[in-house]
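A single protein chain has been omitted; all remaining protein chains appear in their positions.
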Amino acid sequence: MLSEILVSLFLLLGAAFALIGAIGLASLPDFFTRLHGPTKATTLGVGGMLVASIIHFTGQGRVTVHEVLIITFLFITAPVSAHLLIRAALHLGMRKSAYKATEGESGNGH
Amino acid sequence: MILRKLLPLPGLSLVLLLIWLLLQNTAAPGHLLLGTILAIVIPRWCADFWPRQLAVRRVGVMVAFLATVLWDIVVANVSVARILLSPAPRLRPGFFELPVSVTNQVALVLLANTISLTPGTVAARLSADRSRLLVHCLDMDDEATLITQIKNRYERPLKEIFE
Partner (left out) sequence: MMLETSITIALAIISLAMVLGLWRLWRGPTLPDRVMALDKLYINAAALLILLGISFDSDLYFEVALLIAIIGFISTAAVCKYIMRGDIIE
């Protein structure tokens, strides 16, 4: 019973963070701000799901810890892919277009 | 000495054994044996092109640092969630340059990854001489306090661990 409550809690928390990341991805104004949502909130969201999975299977008597592999992998790769994405964007010269509203420049982001 | 010859990279061997056991999701003797064989054989094959062993000088600081980072990830995610869910998000996005004083490559990578993982900041580009890191910030309040915060909270422990 206790494990069921814990599993539900982590599942819903994880899903909520994933949704927050998606809202950030869909609604923020430019690429650089959008990058913040998916890379971190989503990673934490999946982390919550995996913790729920560990508790669920362990609570049934099958000791399961291999979800730790996915958690570690995601926490190592998420900042790397964020870094690669932002470098790709800087390479395409999108930094100027992000500022064109404030500086009055007409940079073309693409 | 014989141990050193058998295990040229003890850290890598330990990690390989752990990953093998986690992949099989068991600690049965058979897999323990197979994992140990893999953990001995694989590092011997690739010891020549592996960069030199990395020295963690202070394990206690390392554990405390990991705990701080994990806690910060959760706290900062909640604060970003609050910004995003408020009816009219008030964002002040912008780039700033963080002067970097760590020289160890692993420490530098860890610093950049930590900055990227804690919400609100993403490490974007390292200058060619490795002295400045361009960082994008979601809600920039005050550049100077942010820089000192990152330096005190993440850079100093990393320096203690690796240098």
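Just a few scattered comments:
Per-chain residue numbering starts at 1, and chain names A and B are given in the order in which the chains are listed.
Definition applied: a residue touches a chain if its C-beta (ideal position, glycine included) is under 8 Å from a C-beta of that chain, and two chains touch if they have at least 3 such contacts.
If you're wondering where the values come from, they're calculated on a predicted model, not measured in any experiment.
Residues of chain A in contact with the chain left out of this view: 4-5, 7-8, 11-12, 14-16, 18-19, 21-23, 25-26, 31, 34-35, 38-39, 42-43, 45-46, 49-50, 52-53, 56-57, 60, 62, 64, 66-67, 69-70, 73-74, 77-78, 80-81, 84-89, 91-92, 94, 109-110.
Methods note: only the chains that are shown with their structure count from here on.
For this pair, chain A with chain B, the centres built from the Cα atoms lie 17 Å apart.
Residues 19, 22-23, 25, 73-74, 76-77, 80-81, 84-85, 89, 91, 93, 95, 112-120, 122-125, 136, 138 of chain B are the ones touching chain A in the complex. Residues 17, 20, 23-24, 27-30, 32-33, 35-37, 39-41, 43-44, 64-66, 68-69, 75-76, 78-80, 82-83, 86-87, 90, 95, 98 of chain A are the ones touching chain B in the complex.
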